[in-house]
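With one protein chain held back, the other chains of the complex are shown just where they sit.
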Amino acid sequence: MNARLLPLLATVAIFLAAYAICYAQFPAMLSTRVIGNLLTDNAFLGIVAVGMTFVILSGGIDLSVGAVIAFSGVFIAVVLRETNLPPPLVFLLLLAITTSFGAFMGAVIHYLEMPPFIVTLAGMFLARGAAYLLTLDSVPITHPVFSQIQDLYYLMPGGGRLTLIGGLMLAVVLGGMLLAHRTRFGTNVYALGGGVQAARLMGVPVGRTTIAIYALSGMLAGLSGIVFAIYTSAGYPLATVGVELDAIAAVVIGGTLLTGGSGYIFGTFIGVMIMGLIQTYIIFDGTLSSWWTKIVIGILLFSFIVLQKGLVWISSRERVRPAGAK
Amino acid sequence: QTVGFSQIGSESGWRAAETTLTRMQAEERGITLKFADAQQKQENQIKALRSFIAQDVDAILLAPVVATGWDSVLREAKEADIPVILLDRMVDAPEDLYLTAVGSDLVHEGRVAGQWLVETVGDKPCNIVELQGTTGSSPAIDRKAGFEQAIAGHENLKIIRSQTGDFTRAKGKEVMESFLKAENGGRNICALYAHNDDMAVGAIQAIKEAGLKPGQDILIVSIDAVPDIFLAMAAGEANATVELTPNMAGPAFDALEAYLKNGTVPPKFIQTESKLYTQNDDPAAVYEQKKNLGY
Amino acid sequence: MNAGIRALGRIAPQLATLAAILILVAAVFPGFFDISLANGRLYGSPIDILNRGAPVALLAIGMTLVIATRGIDLSVGAVMAISGAVAASAIAQGLGLAATLALALGAGLLCGIWNGILVAVLGIQPIVATLILMVAGRGIAQLITEGAILTFSHPGLLFIGGGTIAGLPMPVFIWIITGLLVGLIVRRTALGLLIESIGVNLRASRLAGINTKILLVAVYMASGLCAAMAGVIAAADIRGADANNAGLWLELDAILAVVIGGTSLLGGRFSILASLIGAMIIQSVNTGILLSGFPPEFNLLIKATIILIILVLQSPRMVAAFRAGRRVRKTAEAKEESAFS
Partner (left out) sequence: MLESQPLLCARAVTKVFPGTVALDGVDFTLRAGEVHALLGENGAGKSTLIKCLSGALRRDDGDILLEGKAIDPRSTLEAQDLGIGCVYQEVNLLPNLTVAENLFLGHQPTRFGMVRTRVMNEKARACLAQYDLDIDVTRNLDSYSVAIRQVIAIARAVSLSGKVLILDEPTASLDAHEVAMLFKVVRSLRDRGLGIVFISHFLDQVFEISDSLTILRNGQLVGSERAANIDRVQLVNMMLGRELQQETRSTGRTDVRTGSPAIRFRSFGRARRVAPFDLDIREGEVIGMAGLLGSGRTETAELLFGIAPHDSGSAEDGEGRLRLDSPRAAIAHGFGFCPEDRKSDGIIGDLSVRENIILALQARLGWMRALPAREQAAMVKDFIRKLDIRTSDMEKPVGQLSGGNQQKVILARWLATNPRFLILDEPTRGIDVGAHAEIIRLIEDLCEKGMSLLVISSEFDELVTYSHRVIVVRDRRHVAELTGAEITTESMVASIAATGSQGDAA
C-alpha cells in the first residue's frame, strides 16, 4: 500500500467510527434527512475547502475566502436588485471578478515575493470592505430563479433531500480530485508544495501555477458565494466571518499538510463532513451552553487530530523510515 | 415537550442573559430545551434548524443573526409542522412561515433614545457623537436610523462624528478617546449616543480619564439597559438607557402553549416594551433587580 | 558600533514607514502631535497610540518568537480573554493583587505549555494546534465569566490599565519593559541564535544537539505569557473582563505587526524591536482612521490599502529593486567621476 494514503485512510476510518458513535447515541443521525443536511448545509464550505486544498497543497494559504463569499452574496443581491440582468449572467460576472481577484493576489504573492498569509489577509479586508461599500444591510434576493433552484432536489427515501447545491459540491470535489491527481497542473501544485526553489529548477512554471492556484481558489470562493446566496437567498456583508479558518481546519483534518505538498482532495471532503458531524452532534445533544459548545468543539478537533496522528504513526512504524527525509 | 432554541451566540452580556432567561423559563414550564449556539454565524443557525427538524422537535425558537435568508429552512419547518417563534429580531420572510415574533422594534428603540435627547436638550445647540454597533449588523443600522428620525427636524442637534465601536467596551472606550481628541478635548461634544450600554460604559471611562464629567459635560444615552449602566446612572455618569428586555422567551412560551393547547393563533408580532430609564428611575434599585439575571 | 549600525539598518524601513504614517495622519488631523500635561498625565494622540497599542505590542513580542521558529500562534486572543477572566474572578474572590496576577499569568503560561506540547511533542502543525485553543479558549474564558462582563474595582488592578508613572500610562511601561527584557534575554544569551536555527532548519538543529522540543515549548510559553499580560491590561483598561470580546481577532494584528516588522513567516531571523515598531504602525493606522472621521464602512478598505502599500514597499522584490537602483546610480556617478579625473 502506498504510504501517502495513510492519513487519508486514517481520516476516513475516524469519520466512520465517529458516525457510528453518533448513531449509537442518536439513531436519528443515520436518517437520510441528516445525511442530506450534511451535504446541503456544508456545500459552500466544501466547495471553498476544495479551493483551499489546492492553495495549501502548494504551500500557501488563502485567508480571503470567507470575505469573498460574503462579497459574492452581496454582489449578487445588489446587482439583481439594481439591474435586471439574468442571474446566470450575474453569476458569470461574479466568477470573473472573484477569479481575477484571486489571480491578482497570486500575482502579488509571486511577483513581489510576499507571504500568502499576509497578502490574503489584506485581500480579506479588501473583499469585506468592498462588500460594505455595496451595502451595509442584508439584502434579500427575490429573483424567482433562486426559489426555483432551491426547489431542485432529489427526495431520498426517508425524507432526506439531495439538493442541487449539495450535488454541486460533490461535483466540485470530483472535479478537484481529477484536477489535483490526474493533470499536469495538479502535479505542479504538489511540486510547489514540495519546495518552490526545487520546483523552479525542475522547470515548473512557478508564476503561472501560483497565479492559477489563487485564481482557482478565488473562483471556487465565488462559486461558494453563489451557493451561499442560493442557500440563504440573500447577501449580507457580515456573512461567513471566519469561514477561512473552518476551511483550513477541514483541509487539515482531511490529512493535508499545511506545509504543502501532501494531501488529498477527498480527504478535505471527509474533513468537511467531520466538521459538519461535530456540529450536528452538538446540536442533537442540545444541552451544551454557549461556552461548552466552544470547548467541546475544541476537544473534538483535538481528538480527531490526535487520533489521526496516532493511526498514521502506528501504521508507519511498520514501514522503513524514509532515508534523508526532511 | 421538546423545544429547540437556536441562539446567535454569546457575544455580549445581554445575549448571555437572554439565554439564561430562556433556559429558566423552559425549566419552569417543564419544557426540554435543545440549545444550539451558532457563534454569530447564520449558516450554523440554519444547520441547527435543520437538525431540530430532523429530530422532530415540537417547536423552535430562533434568534436570527440577520433578517434575510430564512425562507427555505422556515418552509422546511412548516412542511414538518413545527411552529417557529422568532426572538428579539425579525426576519425578512413571508409571515406564514413563522408562528409569531417576540421582540422589540430596533428602530423604535433608537427613536426613544433620540426623543429623550431632543427633549432634554431643548433648543440649545448640541453636537452629538455616535458609537455605532458592528458595521452592517441590523441593530446598528436600525438604531442609527431610529435615532436619526427622532432628531430630524431639530436643527440644533447634529451628529458630528459617528464610528463603530463593535458593541464592545474596549472599542467604545478607544473610539471615544479619539472623539474627544478630535473634538477639542471633548469641549465640542454635548451628547453621546451609543448603540449599546457596553460601549457607553467604555466611553464613560474615556470621558472621565479626559477630565470631563460624563452625564454632565457630555450627556449619555444608550440602549439595552444592562445592569452596569444602572450603576453608572446611579453615580450620575450616564443619563438614560432604553430597555431591551432579555426575557423574550416568556411571552414566546406563553404564545406557544396557547397555540399548542387550543390552536390560538397569536399576533404576528409581540412587541416587548422599549422602556426608557433615566436617573430618576432609582437606578440603584434596578441594578439590584437585574444583577443576577445572567447579564 | 558596527553592530549598532547594522541593527539600525535592520529597522530603518519600519521606522520610515512609521514616520510616513504619522505624517499622513497629521496631515488629515492637524492637532495630532499636540501633547499636553494634565493632572500629572501626558495627554495626546501619540500617547494614545503608545497606550492603545500595548496589547498588540505585547502579543507581537511573543508572536515574534513563535514565528521565528516557523510557527504561528492563533490562540493569543483567546488567551487574553482567559487571563482577563481569571484575573477578574480571582480579584472578585478577594485574592490579593500579587496572587491575582500570578494566577492570570500562570493561566497564560499554561495555555502556552498546552500549545507547545501540541506542536513540539505531538507534532501537530502550529496553525491547527493553536486553532484548537483559539476556539476552545474563548469558551473557557466564558465559562469563567459565564458570558457576562465581570467588573472589578480593585485599585491595584486598575492601576495596571489606567495608572500613570511619570505621566506615561502604565501599559506603555509594561510593553516597553517587556520588549526590552525579552530583547535582552534573547540577544545576550544564545537563545536568539537557537530559536532562529530551529526556524530555519528544525531537523538540522536537532542533529546539532539543540533541544528543539523544550525550546519550542518555551516560545509558546513566552507567547502565552505575553498574551496573558495583554489580557490583564485589556481587562484593567475597561475595568472588567469581557470574555466574549477581549482580544477578538487581535492575533491577526499581532501577526501583521510581526510581518511588517520584517520577520519572515517562514521562520529564522527576527527582531523584537522591529515587531514592536510594526505594532505601533498598526495602531497608528487604527488611530488615524478613528481621528480622520471617515464613516466606519470605509475602515477595512483604508486599512487594507495602507497595509498593502506598506507590505509592497517592504517586499523583498521592491527592496532589491530599490537597492539595485541605488547601485546603478552609484556606479553611474562613479563612472562620471572617473571620466572627470
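Each chain gets a letter, A, B and C, in the order it is written, and its residues are counted from 1.
The rule we apply is simple: contacts are C-beta pairs under 8 Å (C-beta built on N, C-alpha and C of every residue); 3 or more make two chains touch, one makes a residue touch a chain.
In this text, all values refer to a predicted model and were calculated from it rather than measured experimentally.
S.K.: Taking the whole complex into account, name the chains on display that the unshown chain touches.
M.R.: The chain that is not shown touches these displayed chains: A, C.
S.K.: Would you mind spotting which of A:Gln25, A:Gln148, A:Thr183 or A:Thr287 touches the chain that isn't drawn?
M.R.: Looking across A:Gln25, A:Gln148, A:Thr183 or A:Thr287, the contact with the absent chain belongs to A:Thr183.
S.K.: Quick one: say which of C:Ala7, C:Leu24, C:Val200 or C:Val312 touches the chain that got left out.
M.R.: C:Val200
S.K.: For a quick check of understanding: of A:Ala199, A:Val251, A:Ile265 or A:Val296, which residue touches the chain that isn't displayed?
M.R.: A:Ala199
S.K.: Who touches the missing chain here, C:Ile210, C:Ile272, C:Val285 or C:Ile306?
M.R.: C:Ile210
S.K.: Which residue numbers on chain C touch the omitted chain?
M.R.: 188-191, 193-194, 196-197, 200-201, 203-211, 215, 268-269
S.K.: Which residue numbers on chain A touch the omitted chain?
M.R.: Answer for chain A: residues 2-4, 178, 182-184, 186-188, 190-191, 193-195, 197-205, 261-262, 320-326 touch the chain left out.
One rule holds for everything that comes next: only the chains that are shown with their structure count from here on.
S.K.: Check A-C against B-C and say which one is joined by more contacting C-beta pairs.
M.R.: Of A-C and B-C, more C-beta pairs in contact link A-C.
S.K.: Among all residues of chain A, which ones touch two or more of the remaining chains?
M.R.: Answer for chain A, listing residues that touch two or more other chains: 132, 136, 290-291, 293-294.
S.K.: Listing for chain B: what residues touch at least two other chains?
M.R.: Only 10, 16, 19, 135-136 qualify.
S.K.: Which part of chain A faces chain B closely enough to touch in the complex?
M.R.: These residues of chain A touch chain B: 26, 28, 31, 33-34, 37, 40-41, 44-45, 132, 136-140, 147, 150, 228, 231-242, 276, 279-280, 282-284, 286-291, 293-294.
S.K.: State the interface residues of chain C toward chain A in the complex, per the touch definition above.
M.R.: 74, 118, 122-125, 127-128, 131-143, 146-147, 203, 252, 255-256, 259, 264-266, 297-305, 307-308, 311-312, 315-318
S.K.: Quick check on the complex: what are the chain A residues that touch chain C?
M.R.: For this pair, the touching residues of chain A are 61, 108, 111-115, 117-119, 121-123, 125-126, 128-130, 132-133, 136, 245, 248-249, 252, 257-259, 290-299, 301-302, 305-306, 309, 326.
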